[in-house]
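Removed: one protein chain of the complex. Kept in place: all other protein chains.
Take a look at chain A:
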Amino acid sequence: MRPVRLATACVALLLSLAACGGTDQAAGSSAEKSLILATTTSTQDSGLLDELLPAFTADTGWQVKPLAVGSGQAIELGRRGEADVLLVHSPAAEEEFVAEGTAGPRRLVMHNDFVLVGPSADPAGIRGVPATEAMRKIATTQAGFVSRGDESGTHAREEQLWDQNRIVPSGQWYRATGQGMGATLRVASETSAYTLTDRATYLSQKGNLDLEVLNEGDQALLNIYHVIEMTKRAGDGVQPDGAKAFADWITGPRAQDLIGEFGASAGGARLFVPDAGKDESALGN
């Protein structure tokens, strides 16, 4: 009879688990106003979204489904009308996208910066030189560079830096992971290579990495986030009112305060600088 009792216990455990999942789920889906935010992995991996979204829901009643993908995919989801609002950091691609006419207003939200990280021995000698020169040195010494290779905002910035040097990176020293920033940082750390990263993700994972910030502070390394509202022109399913509510909120005083305090409250460095309403060309000066 022993197995009988054990089996009954197992079944009871599983049923109770499934049942409590059922109530959770019903509570989650009962909200009617729900919008889709397509954003970048950096906002999720750094933990910023966990801070912002509950406050947004409390203030406006809108539930948010955040899809953390690369900026390239986020823009594509917007273009197809599969997302209501975008929070992205790929300015050149964004401007092109807005010019297509399916997007609504695009507003400045915040910035942080990219940094070049690598092994502390710095074999290519990129400390203290301008960012474009640092990239050229990495390429000419073939010191090893790990790229996101995923059309993300970070990847776009990396390509821009290569372009300015008229370098088309290829060869053994240049690897593309096709993955998010966290995974790419780990590959760079394990292979003692350089990589370009946003500062927030690097700081949040620094403890697990054998990488140091070697090059920072150049104007060319500014990482600027915009919010883009989508319109019905992108697709019938788009909810422009939800998009506007989110864009208004994240550029409003409450969210801007939260962004400015994010990271600092945990005793760490400030990870993002709130910029709503500022002149974009004056950033970083």
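Simple rule for what comes next: a residue touches a chain if its C-beta (ideal position, glycine included) is under 8 Å from a C-beta of that chain, and two chains touch if they have at least 3 such contacts; residues count from 1.
Here, contacts and distances are computed from a predicted model.
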Protein name, per the UniProt record, of whichever chain is missing from view ("NADH-quinone oxidoreductase subunit N", "Tungstate transport system permease protein", "Nicotinate dehydrogenase subunit A" or "Insulinase family protein"): "Tungstate transport system permease protein"
Sole contact to the chain not displayed, among A:R80, A:R233 or A:R270: A:R80
Contacting the left-out chain in the complete assembly, out of A:P91, A:G153, A:G180 or A:P274: A:G180
Residues in chain A touching the chain absent from view: 3-4, 6-7, 10-11, 13-14, 17-18, 20-22, 24-25, 28-29, 36, 41, 44-45, 47, 50, 65-68, 80-82, 180-183, 204-205, 207-208, 235-238
